[in-house]
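For reference, the structure discussed in these notes is given below.
Omission of a single protein chain aside, the complex is shown with its protein chains in their original locations.
Showing chain A:
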Amino acid sequence: MSGTGGSRTGRSRAGVPAWAVLRSEWTKLRSVRSTWWCTVVYLVVVVAFGWLAAASTPAAVRADLAVGVAMTGFGFGQLVLVVLGVLAVSAEFATGSALVSLTVVPRRTRLLAAKTVVVAGWAALLTTVLALSCWLAARTLTAVPGGVPLGDPDVLRELGLQVASAVLVTVLAVGLGTVLRSTAGGVGLGVALVFVLPPVLALAGGEPASRVSQGLPALRVGEDAFLAVPTAWPVGLVVCGAWALGAWAIGSVLLERRDV
C-alpha cells in the first residue's frame, strides 16, 4: 500500500499520524450546532456578568481585585464547559457514531486524547479571549490606584487561573462523559461536583464538610469561590488537576476495555 498518510511525518510504523486524528476531531467539534450554542452562551454570560460587575464596582484597592470582580461571570459561565466536554463524548454514544469512530480509529486512548486536546483547546482559546475582555472591563470601569496594567503579576495570575480552570473543568467533563457515556449523567455529576456540592457543603458547616468542600473541583479553582469554602489557589489548582486527570484516566481505561 502506498502510504500517503505516513509520508508527511515519515513515521510509517506508527500508522496514521496523530495530527490526522486531531484534525478529524476538530471537524467533529465545529460541525455540530451544540458547540456553537455552548460558545455563544459562554461568551454572552461571562461578558455580560463581567461588565455589569465591573460597572457596579467604581473603585478597588488593588488591580487583581478589580479584575477578580470583573470575572464573576466565570462562576456560572464555566458550567457551559461541563456541557461542552461531556457532549463531546456522550453525543457519540447517544447517536451511535462511536461505533464508526472507534472502527476507524481503533487506538481508543489516542482518539480520546485527540478529542480532549481539541475540546480543551477550544475552551482555553475562548477563556483567554473572555479573560482579556474581563480585564478590559476592569480597566475601563473600575478605578484602581496605579491603574490595571495587564503586565501586573497578580492580574496575570488571575487571568491565567481562569484559563487553567477552564481547561481542567473541560478535561474533567470529557472524563465524566467517557465514564458515564450519558449526557444527562455526565452533565448532572459534573455540575454537582463543580457547582452544587461545594457551596452546599460550605453551608452545611462544620469542619469535615468544609474539608470535603475544599477537596472538590470547584469552578475557578477555589479562588474567590462562589459561596464555597475558599481555598488557596495553588491548592485549588492541584485539587482540580487531580480530579480532571483522575476522571480522564478512568475514562480512558474504561474506553479501552469496554465493548462499544
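Note that in this section a residue touches a chain if its C-beta (ideal position, glycine included) is under 8 Å from a C-beta of that chain, and two chains touch if they have at least 3 such contacts; residues count from 1.
One rule holds for everything that comes next: contacts and distances are computed from a predicted model.
A chain of the complex is left out here; the name its UniProt entry carries, from "ABC-2 type transport system ATP-binding protein", "GntR family transcriptional regulator", "Xanthine dehydrogenase family protein subunit M" or "Histidine kinase", is "ABC-2 type transport system ATP-binding protein". Contact with the omitted chain, checked across A:99, A:132 or A:150, is made by A:99.
Checked against the hidden chain, the listed residues A:43, A:91 or A:212 yield one contact partner: A:91.
Panel shows chain A; residues 1, 3-6, 8, 12-17, 20-21, 23-24, 27-28, 31-34, 91-92, 95-107, 257, 259-260 of it touch the chain omitted from the view.
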